[in-house]
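All protein chains but one are shown at their positions in the complex.
Let's look at chain A:
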Amino acid sequence: IQAAWNLKTRALTEMVYVDEIDLDQEGIAEILLDENAIAQVARPGTSLKLPGTGQGGGPSPAVRPVTQSGRPITGFVRPSTQSGRPSTMEQAIRTPRTALTARPITSASGGYVRPGTASMITNPDGPFINLSRLNLTKYAQKPKLAKALFEYIFHHENDIKNALDLAALATEYAQFKDWWWKVQIGKCYYRLGLYREAEKQFMSALKQQDMVDTFLYLAKVYLRLDQPVTALNLFKQGLERFPGEVTLICGIARIYEEMNNISSAAEYYKEVLKQDNTHVEAIACIGSNHFYSDQPEIALRFYRRLLQMGVYNCQLFNNLGLCCFYAQQYDMTLSSFERALFLAENEEETADVWYNLGHVAVGIGDLNLAYQCFKLTLVNNNNYAEAYNNLAVLEMRKGHTEQARALLQTASSLAPHMYEPHFNVAILSEKVGDLQRSYTAAQKSEEAFPGHVDTQQLMKQLKEHFAML
């Protein structure tokens, strides 16, 4: 009967198991009230909170769209992909935190409560194991049962406190010689936000037994403490013990990407591919880098490889369509986009595809089609700032200045990190003669993208104007 119990426990856990290494949802409170920062202002290149200071060597925001934090959009998104550290409470609330909807979760438990209701899904008649009645000490002494039980409590019930108690008892019983329990305690501390304690546990587990997973967990702790350089060194250490280990190399590449060092990230993703040439993340990231470095044909090759591997979703077909168009393979473009639309699972994905179709339409010169596509984007996703901006440009071409201005205002309020709406407002105001507004808008554009030559020229012109007055 114990075996049956064990099996059922593990089966229930497996239903809702998401690899802890990947899972990394931060609540707003944790982001804004961060107690782990060591220095007030981090030196450049040592913090994940500040996007890199130009050591990137990747395409500029003139070519590659940026996210809210100022980082360029990546080719691959994981549960832990940071959408940036917002500086104000307002921005924090606006930042989409959940995987599904754009509405933010407000506390650390927010994201985990939902998996915790997994017990509602799997057991409509009530919980399989009643935690309050469990005698943890008894279970702690039976290692095999204890391990299954721990995983159940941790993943299925999401009851970290009880899980921690069980793990502590079990470790004691094992006389602190079992590395597995140390890692589990470390995971519990991580979830509870006690990062330094988690670090200690993982280090002690590493001393006992080298395991790739432990390296990954420890690196997660360092990243949460905003110590990317330490994490990098840790990974390199891990690579000495496990040469060629794909997850470690991938970890290094991800850190470089977060720090905005695109060239190093690309190098490490290529290393990953040398070891494992079916690694989806590496292929997707390198593909998107090539696309934005003006090499759509190479990007096309990478995305076709993904197709060969059996990846079959909306995003891939959208990317294929874009690469085909820019690589001048016009026969494949529209059918790829059609497939992408068919595979879209929700309105946001549909909006993205229509937005890119709008770009294709602009490229072939069919401005009516482009107009319709951008309108469809907005139908599917009312907060699509880029579509508002592009519609404004089209309206300007038709001469509807006021409509253009209204659209640009919407765009710039939805996405203050993008330089395009601000720049366009500046141009529009300058044409109409409203130089003051033009100057303020140009300043915002410069803030968002300091390297934009046209903005600098415009500001120079305006300054000369003002100097003359």
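Assume a contact is a pair of C-beta atoms (placed from the backbone, for glycine too) under 8 Å apart; a residue touches a chain by one contact, two chains touch by 3 or more; residues count from 1.
Please note the rule applied: contacts and distances are computed from a predicted model.
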item: Chain not displayed: protein name in its UniProt record ("Pyruvate dehydrogenase E1 component subunit alpha", "Defective in cullin neddylation protein", "BBIP1 protein" or "PIGC acetylglucosaminyltransferase"); value: "BBIP1 protein"
item: Hidden partner chain, touching residue among A:L12, A:V272, A:C314 or A:A327; value: A:C314
item: Residue of A:A284, A:A327, A:L378 or A:A441 in touch with the missing chain, whole complex considered; value: A:A284
item: Residue among A:I153, A:L234, A:M418 or A:A448 that touches the chain left out of view; value: A:M418
item: Those residues of chain A which, in the complete complex, touch the missing chain; value: 16, 18-19, 22-23, 63-65, 73-79, 81, 98-100, 114-115, 117-118, 120-121, 280-281, 284, 287-288, 291-292, 306, 311, 313-316, 318-319, 322, 326, 349, 352, 355-356, 359, 362, 385-386, 389-390, 392-393, 396-397, 399, 418, 420, 423-424, 427-428, 431, 454, 457-458
